[in-house]
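The other protein chains are all here in position, but one chain of the complex has been omitted.
Chain naming follows the written order as A, B and C, and within any one chain the residues start at number 1.
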């Protein structure tokens, strides 16, 4: 084998130079980490959730730490489509990595409009459809926990774009396989899972919720076992590739997802804990491949051994 | 106020001397902890899940540690009803605390049979119906994630017993309120939530699941935000009391649940980490009440302040 | 504590902060923000902290010579007051930290430093600024065990009354617990004195990426929220919606 393992992976129509991607909402537009992480070294970056109109987001406090995790209730604060096109897109177009827009709409039509607006736009490699945000009143998770609506949103986006469509699923369901199947049948090219798990924390001194929004989304290592399980369930159900996300802190965690069957991984909360986490994970994957005589990282995907 | 706060709480028809109960499967039959915890000091103990026939349980490995939590796939190993009546019941009848049997059946009828067998039995204060175990092929969680079946099981048990019926719900659902409502309407006297969240972990060296059962139930502090959220949702939906369980390690955690609206709490994984956890929690609750001029701990229940 | 990092020392401006990872594990998970309160030579910057929870407790156990992962310098820092201004620094408790670094950086010195604490035994060592020329330090304690018995806002109130004619040439910089900040902000707005506050907020990234550290702005038109880590931690008081805090 060559001493440099081949880290390339395919997400359906999308080629990635390696399987390490930043998770939406945890890496801004890449710009915020510019002194720390060169995005061109990564498999891709997924941008902060984008809506048609600017969104101010939820009132603070918006984040609170929990055991091995955190709750966030950002509320999809973002500059909106127009400002994004003007202020962020030009710089993103100069990047040599997969730049994936994460979109969120209030209605099925809004998802369609966003997809249409990004159609043919240079510099956006794929669209991740967020039907799983727990921190907004309308749309978001309400869509992603219903198989029919999930399929409808997916179909709408697929019809309105020429780009690969990744649908990001919510773990707040009884059976992820049903949603995964519905979304696949509606034409998605890949799935991301999981988004955050709904949770809550209370300040016992003030007796008030620790988040102004009352509830938030749980992320971080605490949720990793749940994420791995859902990825494992999904890859057995659908034929499209799955991107694993949830609690990945280091390369060992990333490997768990790849072995479970994920074609790539997203790194979220870890970016806060260790801003260089993505690069460290990449390095760790290389070392693992070398130490284990894995010439192509794609060999690891789904290599889970289940005893009879 | 008196310097000794009144810690008594009511779970519908069931009076507890204090709100601290051991969670099923984590405290055996109390016997195992005899040198460490006097069960008579607790509000109650919930026994290991009991089935009609003895169950050997799942093959090992059955447990694995995860970030701030653990996965278990015990598979409801237990001695079965007959052995329980002979070997464990006599000693339990001498206890001066609420002894709650946790029952599990393969079928709705089995739940009924178990309830009938415990009808009128001295020394069993209440029945907790486990419709939420993720580690068995049949029954268990498959029942507890379907509102109709949950209601059917509940009704069956209620009709077959003269004891208060507590139904233990699964967090592996889209909306806990639907199940909570269904179970209440079917006649349950109280709810326990949550049971464990389904999860999985993989050994990247052997590329095999870390549990022989492949998946397991996640417990411990990692899941506490999810549990608090579900308790909060449930208490707003039903009129029967809710017992909070999930990740309670100390009295501050227990207080979060009480403030969220739980009438009592169950302590599970913490018993492994600190075998005296229940007693420490009790002590902490007393101190909190004293420090905050709370004469009766029941004042705290549901005292959550939500800003307009 | 002193932390050796020539890079941070070289880059840091007064009022900026760092995000410290208090352990190497995943619990507690997030980094903690701390103001840079000064420096020792060209290699070491100083952080002054109060143990309030598990993160700071772990920091207090970190041994001398140990290594910590530090991200920074972050945030905007203070805009230095124009020459000729009377610089009034008002701190509550650990809020002295960023103001120390500002006091050290002010060139032409005419500094009033007012620091309020609960009790004399909580008073933080002032040696980073004790020897500065042109600085006038006064204390208040809630229990009267040192300096004025009462709030630090009383000291300010008195000072402002005495120097009413000079309010045009005053620059206020404040840091401390929220009630104190609110009160001083109200006074400054009242007297129409230039005033900058260093705010705190829960933070995850410290880099402007997560939007976790939002604070409501006073002007909806401009933006509904600022982010303490990026737009702050220092804000002209007029830009913040103090009622929301």
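Criterion: contacts are C-beta pairs under 8 Å (C-beta built on N, C-alpha and C of every residue); 3 or more make two chains touch, one makes a residue touch a chain.
Predicted model only: the values in this text are computed from it and were never measured.
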Task: Residue of B:63, B:95 or B:116 touching the missing chain in the full complex - done: B:63
Task: Full-complex contact with the absent chain, from B:7, B:21, B:46 or B:74 - done: B:74
Task: Option from A:14, A:37 or A:68 whose C-beta touches the chain left out - done: A:68
TODO: In the full complex, which bits of chain B touch the chain not displayed? Write them out.
DONE: 25-28, 32-33, 48, 56-57, 59-65, 67-70, 72, 74, 77, 220-221, 249, 269, 271-275
Open item on the list: Touching residues of chain C against the unshown chain: what are they?
Closed with: 25-27, 54
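Methods note: only the chains that are shown with their structure count from here on.
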Task: Chain pair bearing the highest count of C-beta contacts - done: A-B
Open item on the list: With centres defined by CA atoms only, which chain is the most remote from chain B?
Closed with: C
Open item on the list: Taking the mean of each chain's Cα atoms, which chain ends up nearest the overall Cα mean?
Closed with: A
Task: Mean-CA-position distance for chain C and chain B (Å) - done: 47
Open item on the list: Counting only Cα atoms for the centres, state how far chain A is from chain B in Å.
Closed with: 34
Task: Whole-Å gap separating chain A and chain C, where each centre is the average of the chain's CA atoms - done: 36
Task: chain B residues counted as touching two or more neighbouring chains - done: 67-68
TODO: Mark out which residues of chain C touch at least two other chains, giving numbers and ranges.
DONE: 26-27
